[in-house]
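The block underneath contains the structure these notes are about, expressed in structure tokens.
A single protein chain has been omitted; all remaining protein chains appear in their positions.
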Amino acid sequence: MNTQTTPSTANGQSVDLSALLADSRVNEVLEELDAELIGLKPVKARIRDIAALLLVERARKQLGLIAGSPSLHMSFTGNPGTGKTTVALRMAQILHRLGYVRKGHLVAVTRDDLVGQYIGHTAPKTKEILKKAMGGVLFIDEAYYLYRPENERDYGQEAIEILLQVMENQRDDLVVIVAGYKDRMDTFFRSNPGLSSRIAHHLDFPDYARDELEQIAAKMLEQMQYRLSDSGRDALQEYIPLRMAQPHFANARSIRNALDRARLRQASRLFVHRGEPLSRDQLMTIEGEDLRASRIFADGK
Amino acid sequence: MAKWARRNDMILHLHRAGHGTYTRQKTHGVSFRVIAKWMRMAGVDHIHAGTVVGKLEGDPNVIKGIYSTCRDTVTKQNLEQGVFFDQDWAGLRKVMPVASGGIHAGQMHQLLTYLGEDVVLQFGGGTIGHPQGIQAGATANRVALEVMVKARNEGRDIWNEGPQILADAAKWCSPLRAALDTWKDVTFDYASTDTADFVPTPTSA
Partner (left out) sequence: MKVTQGTFSFLPDLTDKEIRAQVEYALAQGWAISVEYTDDPHPRNYYWEMWGNPMFDLRDAAGAMTEVADCRKAHPQTYIRVNAFDSSRGFETTRLSFIVNRPANEPGFALKRQEVGGRQIQYTIESYAAQKPEGQRYE
């Protein structure tokens, strides 16, 4: 496994951060994150900051300086499709490689997984999820649904209390990441100061810009082994701003859905000419018409 | 007999005294692997299957082949162990292999490495011959087994650290200390005549 770090650390004299970094292989994850996710500059910068902090904490510990186990619980805010789950997955790996969680897996849940249907159902349910997440990261999507002020007997409150207890007492065992829309998370934190005070890192995920969405689309197509024809590229460039203006725009997720529908239309288009032999090129290419058939263009006129 | 044993709340324990006359001959007889398979199908519960390290001879590979025949749900071809073809045992009950004959607490790390934990370890002389009596003998064996299983589960290298693990346990367990002292020099190390009828071609690794 991991080789011990530089011998100079043993005598308590000095510590080599770059050796620690190389040793933890955290850079690989950070590079993957850069390559995998388009944009998200502020998020990536914050993640590097956190990684640096944790690395320094580890170095301090090696030299016998005070290194209280840092609070690692986080909040990821941002609109849907901005990469919160993907980043959480990478964050679990980073924390694992730096030795802050033992196993490095991610358990993603929503209110339904934590909150029960009747009295006495919630505590075991929440505890079971917490136990599964121990050694890794618990990712609670749309966490504000846990709190329903309109119903004071809502079982969500019970789940929050158990969560808080574990977040406070078993910091070494798991890291909790809560996620959701920015404004609703802010309201949620205001009404749950206990939770808010235990979350050390707030990461805000910005919406993607138009050119970033184009890059994301290109990347998705590449992964699915498709490509756009020239007319397809033009159509996509027109499509993106139109879709961005629509309600329920979910960033990368909307782009993925649009591409999935385009694949569907491409398949029907090819199917009509099923008598003729198809080339590899035809099977891979998405034409302008595949995208232009979208309801978005019809509404725009 | 297997049916009778089940009806009468008995375990059918197969002892193989004298089997060497027909299982280890290259010119006639039947390999013990075949006997083991046959007996598994017949519904035997325990079968003496060799110890590797005891007073009765046994080649590690051949013994492994016999143990696989008793315990696997699917046995893959393994020529060195004398298993010449894949065997899917489907729902056929397993047979508990028994290791007996000249084994003692001091060999626990070897026994566990070779035979695993799903085996009946019968310490006869290794219990009754204990200087402090039979109960102390049983305690010594049980303590030796438990420290070894515990150490293996904790990820220690029992093959190499085994004697040390036993010595550490002997510090707090006097029956084990007496057992280790009594049998410390007893080992049986000779080439087996029971081989897998298969000579592996040495590779230049």
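Chains: A and B, in written order; residue numbering restarts at 1 for each.
The criterion applied here is as follows: a contact is a pair of C-beta atoms (placed from the backbone, for glycine too) under 8 Å apart; a residue touches a chain by one contact, two chains touch by 3 or more.
Owing to the predicted nature of the structure, the values given are computational and were not obtained by experimental measurement.
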Selected residue (touches chain absent from view) among B:Gln81, B:Ser100 or B:Thr139: B:Thr139
Omitted-chain contact residue, chosen from B:Val119, B:Val147, B:Leu166 or B:Ala179: B:Val147
Options B:Gln25, B:Thr73, B:Gln135 or B:Gln164, residue touching the unrepresented chain: B:Thr73
Residue among A:Asp49, A:Glu128 or A:Asp260 touching the omitted chain: A:Glu128
Residues of chain A in contact with the chain not shown: 102-103, 105, 124, 128, 130-136, 170, 173-174
Positions on chain B contacted by the hidden chain, ascending: 72-73, 89, 94, 139, 142-143, 146-147, 149-150, 153-155, 169, 172
